[in-house]
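My questions all concern the structure below.
Heads up, one of the protein chains got dropped from this complex, but the rest are sitting where they should.
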Amino acid sequence: MPGKSRRDFLKTTAVIGAGVAGLSSSTAKAAPKNILSEDRMGVLVDTTVCVGCRNCEWACKTAHDLPAGELHSYEDRSVFTEKRRPGTKALTVVNEYSSGKNSNLPLDVKVQCMHCDHPACVSACIVGAFSKEENGSVIWDTDKCIGCRYCMAACPFQVPAFEYDKAINPSIMKCDFCFNRTKEGKLPACVAICPVEALTYGTRTELVKIARERIKRNPDKYVDHIFGEYEVGGTAWMYLSSKDFSELDFPKLGTNPAPGVSESIQHGIFAYFVPPVSLYALLGGIMWISKHRKELDEEGKL
Amino acid sequence: MKKIIVIIFLLTISLPLSAQKNPGKDHAKSNVNCKTCHVCDVPTKDDPCLVQCPREKMKTVYESPDKTVDVVSLDELSKKYLPVTFSHRVHAQMSVLSGGCGTCHHYNTSGPIQPCKNCHQTSRKRDDISKPDLEAAYHRQCITCHREWSHGTSCNSCHNLKTTNKEYQKEEVKKKVKGKVHPALIEPAKIVFETKYEKGKMVTFFHDDHTKKFKIDCTSCHKNETCLKCHDVNKTSNEKSKIIRAQKSLDEHHKKCFSCHKEDKCESCHLGKPSEHFDHKKRTGWVLNKFHDELSCAKCHGSKIPYSKLDTKCVNCHKGWNIENFKHTITGLQLDETHAQLNCEDCHEEKNFAVKPVCSNCHENFIYPRQKPGKMVRTK
Partner (left out) sequence: MNHEEINPVPIKHKYFTPGVFILLIIALNGLIFLMGRFFFGLGSVTNLNDQYPWGLWIGVDVAAGVALAAGGFTTAALGHVMHKEEYNAIIRPALLTAMLGYTFVAMGVFVDIGRWYFIWHPLIMWNGSSALFEVGICVMIYMSVLYIEFLPIVTERFIGKVKLPGFLSGLNNFVDKLLRLLDNGLSKTMFIFIIAGVVLSTLHQSSLGTLMVIAGPKMHPLWQTPILPLLFLLSAISVGFPMVIFESLLASRSLGLKPEMHVLSKLGSMIAPILGIYLAFKLGDMFIRESFVYLKEFNTVSVLFSIEILFGVIIPLRMFLSHKVLKSPLFLFIASALVVFGVLLNRINNFVVAYNPPYSTQSYFPSFGEISVTIGFAAILILVYRFIVLNFPVISLPGLRTAQPTKYTIKGAKK
């Protein structure tokens, strides 16, 4: 265009660059909470202690205003014939497994959100509706969620559930570590009701110590593995078992945080917006050069 | 003689006491919580800071089950439910074959039985989460066994809801368990196992021989029996235990027998047909006479099980016998006057009393037992 200088182009680029930089700084501010407090809480689940009474299922539903029914109806053990998963109607379920050779007693495994230290859902959520709180809970914010269900695709434990049958305000449902109860100084509902205290509530650091001690004292009883100590970078809920965890349907997971690779790619692409801005400048350069060369060619011909 | 009795008496008293005082060098590594015996965190040799024991009237985990308290009311935690009336004696009796009092009263071996709440705090929200709280401690003791044979975790199998006629219910429950004793166990005479061992499919186990004849303590085999061994609400439990048995390894199968029959060949138990009761003559080649037959095994073989093999020399047991005080009559043969004058080794060569005596030292053509050096006083 006549009368325009190259400076115009540079100026425009600079303005866009500044805008983009502005975006990046506010991203940092609005990012979801992902606090890893030194004394975050956790639960140690000892599957060898659990008796499969399913009182925790009842307590959980009651604490979360889900239809729970009578407590004694949970004595029905026929539910154990199939393996259940936490869902929209129950945020925690207990499954039963044969303990194998040396005992007549079955192993019961309570399943719920593991409350990862580096949660995939927190990293994945498009609007940052998930957050890792100071007390270790990974919670979900109904005011933000758009229902995209990326958290469900991301979760390595396949925990979040979605209310597919709701047309308006369907929710993501998962264990919230009784965030509202613990805020008031109460114990999580399942921990409070457990008759045998198969669920020990305490700081994660102390629970790891206790778990190690239990394994050390009873090496014949436990497998030497605290599930959740290192899996996906550590989880707030940890398990002890007398049987290899893969036989109890625990997923085989590495020690790297679930969102690790994804986040490093993201942060690589968006390292302070340098790559996109450089690409922008590069393309601008190419555009300018190719146009310029074309015009020189044309002039030469004329 | 009196001296000896006094010494023995003192020894028996002081042995358990000294065991209390010195539990051994490596006791720190044992499966006992340090706080059971020590008050402070770091006990030293000079200041072991031991828990005080009221030594007189001390109830320990070695108490005989029959002498224990009949009924215990567990009422520390009753909020929703009435106190649980626990039939302590029946459970104590059952515990004999499954680990003893220590199964429940764990970490109690060295002192008086402690109330559970000494260690187990009553509130779930607490500082020391290394041990379960009181509610969990109770429940773990009960449910772990109860669900094994009941296959359920129903609360009302132990608990009664608090209702208006509390007292009535309490009495009812107490009536049910008061004075209850565990019925005497019916012991099988023999069990015939059919095995897969090709050279001899049948193993006959004479339970009565082991208990009555060999006087082996029940607990030396039945140490850690599960409740399921006797109790199961499911009738089909026998099949279940068979399956469990089938899953056992070879060593596990033979573990109980091998604790004594380690040296035996397979074929000594695995036979093609059911075997017969223990016969001292057949098994050892030594015929037990009238007197020996009545003795307990331990009288000759000592109290250590498995019984060790003895040789056939009388003086092994009859240490005081000599030519002066031995009355030959007890062998069934009353020596006539001539023979009574002889030395033992004149007939019993090299003092070997197990083999036939020889007559040829003095007599020609005399052979025992056709010719006898006296008269038989009884027939065997």
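In order of appearance the chains are A and B, and numbering begins at 1 in each one.
One rule holds for everything that comes next: a residue touches a chain if its C-beta (ideal position, glycine included) is under 8 Å from a C-beta of that chain, and two chains touch if they have at least 3 such contacts.
As the structure is a prediction and not an experimental result, all values here were calculated from the model.
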Handout entry: Visible chains in contact with the missing one
Key = A
Practice task
Write down which of A:80, A:150, A:179 or A:230 is the residue touching the left-out chain.
Solution key: A:150
Problem - In subunit A, positions touching the absent partner - result: 1-2, 4-9, 12, 16, 24, 26-28, 30-32, 83, 85, 87-88, 120, 123-129, 144-150, 152-154, 156-158, 160-167, 169-170, 249, 251-253, 258-259, 261-263, 265-267, 269-270, 276, 279-280, 283-284, 286-288, 290-292, 294-295
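Following the convention adopted for this analysis, only the chains that are shown with their structure count from here on.
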Completion exercise
Cα centre of subunit A to Cα centre of subunit B, whole Å, reads 55
Exercise for the section: Give every residue of subunit A touching subunit B within the complex, in rising order. Expected result: 49, 51-53, 71-72, 75, 77, 101, 104-105, 187, 191-192, 194-197, 200-202, 206-207, 210, 213, 217
Exercise for the section: Under the touch definition given earlier, write down the residues of subunit B that touch subunit A in their complex. Expected result: 31, 124-125, 129-130, 132-133, 135-136, 139-140, 143-144, 147-148, 151-156, 226, 228, 240, 244, 247-248
